[in-house]
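All protein chains of the complex are present and in place, except for one that has been dropped.
Chain naming follows the written order as A, B and C, and within any one chain the residues start at number 1.
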Amino acid sequence: MTIIFYVYAILGTSFFGEISPPEYFGDIFLSFVTLFQIFTLESWASGIFRPIFIEEPLSWIYFITFIVIATFIMINLIVGEIVNNAQKISDDIEEETKEIKEDTSEISELRKEIREIKEMLQKQS
Amino acid sequence: MTIIFYVYAILGTSFFGEISPPEYFGDIFLSFVTLFQIFTLESWASGIFRPIFIEEPLSWIYFITFIVIATFIMINLIVGEIVNNAQKISDDIEEETKEIKEDTSEISELRKEIREIKEMLQKQS
Amino acid sequence: MTIIFYVYAILGTSFFGEISPPEYFGDIFLSFVTLFQIFTLESWASGIFRPIFIEEPLSWIYFITFIVIATFIMINLIVGEIVNNAQKISDDIEEETKEIKEDTSEISELRKEIREIKEMLQKQS
Partner (left out) sequence: MTIIFYVYAILGTSFFGEISPPEYFGDIFLSFVTLFQIFTLESWASGIFRPIFIEEPLSWIYFITFIVIATFIMINLIVGEIVNNAQKISDDIEEETKEIKEDTSEISELRKEIREIKEMLQKQS
């Protein structure tokens, strides 16, 4: 995430530093603040992107890829947090089923021994 | 998702191409960019919809259905990702319970054999 | 959800119909459109709420309760969809564990019978 912000901050400063108002992409630090604003989707188009879009028709690549990548990472972090927690919950169950399986795997051996007993008894009679 | 964007881009260009400022629905490509902005819910009403709404009172159908459909698809993708991961986690458990069931299904047969042994012993005595 | 929208549309039309610009709360239908805009959180404060807030200092109750209730319902719908799907996944496992439990509940009876056999054999010898 930090890398994405860093790369886009450098790109933004060099691409739009002179086209857009200096408070948006004037230096690396201002670009970071602006990228945070874009990340929250606040006035990213009406305030920042549209005025640049008129000057530089290819700027949509910068803005739309940043939003898609940043929100994709964010969504995956949240999904990942939920899935990790679900994994932990299921680990308790899985551990118990493993112990049960160890027990029940003896059942077929039990059956063999019982068959042996039966045979012994059949010989006796 | 791409289809939804495509259909709405074509509709938007033909419906609002002349009512709204040309940078919004001037051509198919600009409509795509505008739909992405609407999808992020950024100034969709204050910037894009309200000025068109004054000219064309039925335009709410276009904007509101697009937002409802696009966000619905987005939410379902995220929910689907979570549910798929939960499914994978539970598959491990389910596989083990199946093996356990194979073992435990022998228990009733075990019982039959033990009863036979008992009967044999009862005859002996 | 529809009820919440309906109640707030009626309240909004009667409360703010004359304070705010007519395109926001002019009639029930316009209130519905405005509430949808507020629901998407688009310019709800800067565009709609703040100008009304200056006229009517209690209007924050209307806007903030609507946003809290509407987003709360929305979040619960999404959480509910995820939980329902998780429930369906676990139902498969639960069904199998029930069948396993039926099998394993015979184990204690098995043990009783084996003890009887042992006693019979002890008497024999």
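Simple rule for what comes next: contacts are C-beta pairs under 8 Å (C-beta built on N, C-alpha and C of every residue); 3 or more make two chains touch, one makes a residue touch a chain.
Being a predicted model, the structure only gives us computed values, none of them experimental.
> So which bits of chain A touch the chain we can't see?
Residues 23, 33, 36-37, 40-43, 46-47, 78, 81-82, 85-86, 89-90, 92-93, 96-97, 99-100, 103-104, 106-107, 109-110, 113-114, 116-117, 120-121, 123-124 of chain A touch the chain that is not shown.
> When the complex is taken as a whole, what residues of chain C touch the one chain not shown?
41-46, 49-50, 53-54, 60, 64, 67, 75, 79, 82-83, 86-87, 90, 93-94, 97-98, 100-101, 104-105, 107-108, 110-111, 114-115, 117-118, 121-122, 124-125
FYI, only the chains that are shown with their structure count from here on.
> Approximately how many whole Å separate the CA-defined centres of chain A and chain C?
23
> Quick one: which residues in chain C touch 2 or more of the other chains?
In chain C, 82, 86, 104 touch at least two other chains.
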